[in-house]
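Below you'll find the structure I mean.
In this view, the complex is presented without one of its protein chains, the others remaining in place.
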Amino acid sequence: MNNQMQVGVVYYPEQWDAARWEADIKQMAEAGVTVVRLAEFAWCRMEPAPGQFTFEWLDEVIDLFAQHKIAVILCTPTNTPPRWLTDQHPDVLPIQANGMTTHAGVRGHRCFNSASLNYYASVIIHQMAMRYGTHPAVIGWQLDNEYWMLDCHCPSCNTLFRQWLIQKYETVSRLNEEWGTIVWSGEYSDWQQVTVPYGGSRFQNPSYLLDFARFQWDMMELFQREQINHIRQYSKHQFITHNFHTYPQRVNLHQLGRELDVASFDYYPNTDPQKQATGPYSGALALDVTRGIKRKNFYIMEQLSGSPGCWFPSWRAPYPGFIRAFAWQAIAKGADKVLHFRWRSATVGAEQFWQGLIDPSNVPGRRLREFSQFAQEVNRLSAKLIDTTFKHQVAIVMSHENMEAMRIQHQSDYYEHIKDYHRTLTKLGIGCDVIEAGVSLEQYKLVIVPSLYITHEETANRLEQFAQAGGTVVLTFRSGVKLVNNQHVETMLPGYLQKSSGIYVEEYDAIGQSTQTIRDEDGETYSSSIWCDIVSLQGAEAIAWYEDEFYSGTPAVTCNQVGKGKVYYVATHPEEAYLRKLMSRLAMEQHINYNANLPEGVQVIERFGKSSRYLFILNLSRASVTLPLDCAGYSLLREETNEQQLELAPYELDIVEIPLSVG
Amino acid sequence: MNNQMQVGVVYYPEQWDAARWEADIKQMAEAGVTVVRLAEFAWCRMEPAPGQFTFEWLDEVIDLFAQHKIAVILCTPTNTPPRWLTDQHPDVLPIQANGMTTHAGVRGHRCFNSASLNYYASVIIHQMAMRYGTHPAVIGWQLDNEYWMLDCHCPSCNTLFRQWLIQKYETVSRLNEEWGTIVWSGEYSDWQQVTVPYGGSRFQNPSYLLDFARFQWDMMELFQREQINHIRQYSKHQFITHNFHTYPQRVNLHQLGRELDVASFDYYPNTDPQKQATGPYSGALALDVTRGIKRKNFYIMEQLSGSPGCWFPSWRAPYPGFIRAFAWQAIAKGADKVLHFRWRSATVGAEQFWQGLIDPSNVPGRRLREFSQFAQEVNRLSAKLIDTTFKHQVAIVMSHENMEAMRIQHQSDYYEHIKDYHRTLTKLGIGCDVIEAGVSLEQYKLVIVPSLYITHEETANRLEQFAQAGGTVVLTFRSGVKLVNNQHVETMLPGYLQKSSGIYVEEYDAIGQSTQTIRDEDGETYSSSIWCDIVSLQGAEAIAWYEDEFYSGTPAVTCNQVGKGKVYYVATHPEEAYLRKLMSRLAMEQHINYNANLPEGVQVIERFGKSSRYLFILNLSRASVTLPLDCAGYSLLREETNEQQLELAPYELDIVEIPLSVG
Partner (left out) sequence: MNNQMQVGVVYYPEQWDAARWEADIKQMAEAGVTVVRLAEFAWCRMEPAPGQFTFEWLDEVIDLFAQHKIAVILCTPTNTPPRWLTDQHPDVLPIQANGMTTHAGVRGHRCFNSASLNYYASVIIHQMAMRYGTHPAVIGWQLDNEYWMLDCHCPSCNTLFRQWLIQKYETVSRLNEEWGTIVWSGEYSDWQQVTVPYGGSRFQNPSYLLDFARFQWDMMELFQREQINHIRQYSKHQFITHNFHTYPQRVNLHQLGRELDVASFDYYPNTDPQKQATGPYSGALALDVTRGIKRKNFYIMEQLSGSPGCWFPSWRAPYPGFIRAFAWQAIAKGADKVLHFRWRSATVGAEQFWQGLIDPSNVPGRRLREFSQFAQEVNRLSAKLIDTTFKHQVAIVMSHENMEAMRIQHQSDYYEHIKDYHRTLTKLGIGCDVIEAGVSLEQYKLVIVPSLYITHEETANRLEQFAQAGGTVVLTFRSGVKLVNNQHVETMLPGYLQKSSGIYVEEYDAIGQSTQTIRDEDGETYSSSIWCDIVSLQGAEAIAWYEDEFYSGTPAVTCNQVGKGKVYYVATHPEEAYLRKLMSRLAMEQHINYNANLPEGVQVIERFGKSSRYLFILNLSRASVTLPLDCAGYSLLREETNEQQLELAPYELDIVEIPLSVG
């Protein structure tokens, strides 16, 4: 069952009268559902009092799903400790930097480091795994729900942070050295003086703050590992995942992804017409980021089913086709399971206006119809698509360490910077991977490394070797600035990347929202913003120059020949038009296919099977578009041989199967 | 004395040297003052230490007023507990959701549920009532000052809330069911786990939050009832009121008004020239809301006397005529007493720049002159106007339950929505009442019910019966959404109003500040915003349609014949021009008089006496206006027979007496 693509829903049986379960499940099956997620927030129904377990209802629900051939994913319920737990053991509740407690009631009210939370979590997970670890209908597990950084300041976090530091640095004097605490007379003379950053000032020592983030990452990893260990005691063949959400995330996706079998994402593309131009590209990046967590296909644990209208002013109603189109985008980008959130909108609680596929009236409408079309299509094509993967020649490096360090000392928006490069590639039809810093680059021809702010020497070496061997590297401003301990390097920037970039950063001008003009070799001009490194050439040659300010005429973009390859340095943040020209140039240089004529809003993505490749062509816009299709193939959706010209209505898509030529 | 209209001031004798009292009072009398409010914040002077009472100064002041034939309204002083009380019994102080105490010093520093506050309040009120309950100069009482929702989280509130819930729901399992606590594992297993909503998150369970508001309403009612009981022990013939303020108010005006003899309002029309276009209409609504509290005439306890300049950036100076014109507006709308706040501006404390009628210099100026003109006019006309009332054929329904529920889960601004309909009516010269949901509709021809979000079945039935009998009902989007427990209905919207509206809401699009175009039967187009219900006709017929988005062509406004009457459903929030056209149509259909030619800023209000009606024609703008007057009458202000054409200078008004034709 697991070697099929699956489409399904999130269902909270505990929120509905048991009398409705069977009819609901029958209706799901008819709509094409083959997988369901259960029990996410159901702790209080599985263990209504400490040590008292009431799984019978869940047994019944799972059996009903099994009867309808719907596979089940279960969740560990730790995101929402029950009232008896927070009441009897208030140490479960996170404490904010200002000393305020995060009270129960709005979920996520649990400190990962709370001893009580960990004890009671181990008990319930042990029970769940024992009961369902070999259940034939249960195919996998989701741990907790949507991790986010708590920045908890509870006594337990305080103690564990100190222990983590003792283990890392051994002596107080080493700690003082690595953090540079001498500034502002901050040297510790005793471990007891070291605490979590009470008060929450963003002007605390940045080395300290970065370590506080790393400590949290380690503790989340530990929290997760414990859950995995409990499940694995009883469950050998079920997958374990977690549903990451809302990027950029301060949690370290790569670190947390390491011990998961598969990464998942909760995908809520923005329905606002004003986000029409950017939303589909942000979504494309989020999906690539998710695939990059484990560098393989992933799942969607929650996919948009309507307007998610409870945490903010209500969202706009999704345009006809929107729900289906973005579900297909998820699959195009590597999702092998897609679960829509949720079957029926809640009638109770704070998420009442977060629309499911069916309204509380239980009258099927447009949303369910769209879902059902999608589900039937996937079920039909599952066998063809299930083992297909990606062969990208381009990668963007994304480092959580850098994102966090640049959050602590804000210079530019790290993730927005990545977004701009990624959107440019997507608009050119160039597929790319988003990968962790420091990993192997073997498969790529072009690697884009926005603001490698903290540069590990090994990473610098790896990039240089990649260029030496013929690859193209793109570096940008704010690279090589920091050592691993978040101290400033004592060389000229870009520090460890001096040699490969062939430039020195003599000065910089943080222009922010002001703009600078740059001129390229063709004499064309573009605007840029955010930052201007003022560089001197140390072997590289300039390919664009500043036009304004006292550094007018100095290089804005440089290129350095390194062995058989090249290292580009983009010293500023140019507008998209320039990035498009630059990326086209690099693609040409590296013989990477790109499409200069993709209409706005259209995304083209390739998944590769053994003997065919599958071209997903998505119109993620409200306009009808026509585009030429220069390859012969078979439209899997239309079930006909492909025309040379493809017309796509708003939010319409096609999937074209093209045989791989031999060799 | 009480069967006169009265005009007066608020006076704080305790803030001035006793040597000035007599001169002040003499000057008031000369200015036309016939009523004064005293002792509002004077607790520390009436009881400087626990159980030590010093009323002699107040006796003296009241006697002085009596000598000048000025009636006295006394206040219970509970809004400002004295220092000895907050110092010895800090449980008096409210505690915010984040755990912070509301400290003494800026008034309102008292939790309605504090045992200490209630005990010491009972002592001082008992003393006051005993002393002044039969005093011939004292005509009435104001309880406390300007109630507002405290959302207090003190231990006393916590305990009482739990008890209130136990009484309401009896068992924890019933509570869990009514609140739908199963969401996010929030089920209570013991009453001790139930608390006030510590932390103050707006994403707590909405059923819980609505009950927390209802609890507060009940406790405020109890707090008020205790005060009334103390006074009534000694005072049989003095009225008891409270000065409500600043609408929309989260306090439940209707519930609190129930046990008052008369409702009062503190009326501070906005002096900003930029509010010229909207301020007079917001004011008109506030006065109608106040009259609606008890569905009868009311008092103004505080009326604008100058620029209220201490709580915000200073207000603008009132334009010449502004003070008098808005005081007359209050009377036109049903105020039978108007007290200006305050006699002389304070020289001490935080309200120093809140201007009274006279400056600290005690040199009379423009403001006092305007007041005095107003006072003399009212005194002259009192006998004519005193028992006049209103005969409105139109009502707008306003529900505090709905306002609070829509505050908890924001979808549109409930009060702004009411404002738009009310302003449209006012600009058409159509007087209306603003009434509580669920009350008798007998006297009306047209009832407008904006967003009846929580719909009680009885209310739905009453509206249907009203239409059956020939009335016109206007419903708008977000009606019938919720059950009384703030859970979502399980039928298609508008829930209980399906039958009377003759439509289904298939979907909705929360467009917020974006705009949608609608087209009516005449082909004219209008913009709308905030919300678009997408409806299907189930018996009703469409009278306007959407022009944009994927639901272009579907009904935006519908009309359903119900018995002899009609139910309109306005599925979106149209601009005023459309509302004007719609209201005109409905007025015509129901033979309600309206005036399509009222100049901007002019309001016409009718009070009815036994043999005459009194037309108040107010120019609440900075422009001179001319308007035809098609009825023969006698101008009470100009003391001459009325011309056919009325010219009004800026902020000028006229009152025309028109004999009632027999039958």
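Read from first to last, the chains carry the letters A and B; within each, the first residue is number 1.
Just so we're on the same page, contacts are C-beta pairs under 8 Å (C-beta built on N, C-alpha and C of every residue); 3 or more make two chains touch, one makes a residue touch a chain.
Just so it is clear, the structure is predicted and the values come from calculations on it, not from any experiment.
Of the candidate positions B:Trp21, B:Phe41 or B:Trp191, contact with the hidden chain is made by B:Phe41.
Screening A:Trp148, A:Tyr188, A:Tyr594 or A:Tyr634 against the full complex identifies A:Tyr188 as the residue touching the chain left out.
Between the chain not shown and the residues A:Lys236, A:His410, A:His591 or A:Lys610, the one that touches is A:His410.
Checked against the hidden chain, the listed residues A:Pro13, A:Gly105, A:Pro206 or A:Gly633 yield one contact partner: A:Pro206.
Only one residue in the set A:Pro90, A:Pro197 or A:Gly438 touches the chain that does not appear here, and it is A:Pro197. Although one chain is not drawn, its touching partners on chain A can still be listed: residues 98-99, 179-190, 192-193, 197-199, 201, 203-208, 409-411, 487-493, 506-512, 514, 534, 550.
Mapped onto chain B, the footprint of the missing chain covers residues 12, 14-15, 41-45, 48-49, 77, 80-84, 87, 100-107, 273-274, 307, 309-311, 313-317, 319-320, 345-353, 359-363, 365-366.
The rule is simple: only the chains that are shown with their structure count from here on.
Mean C-alpha positions place chain A and chain B at a centre distance of 50 Å.
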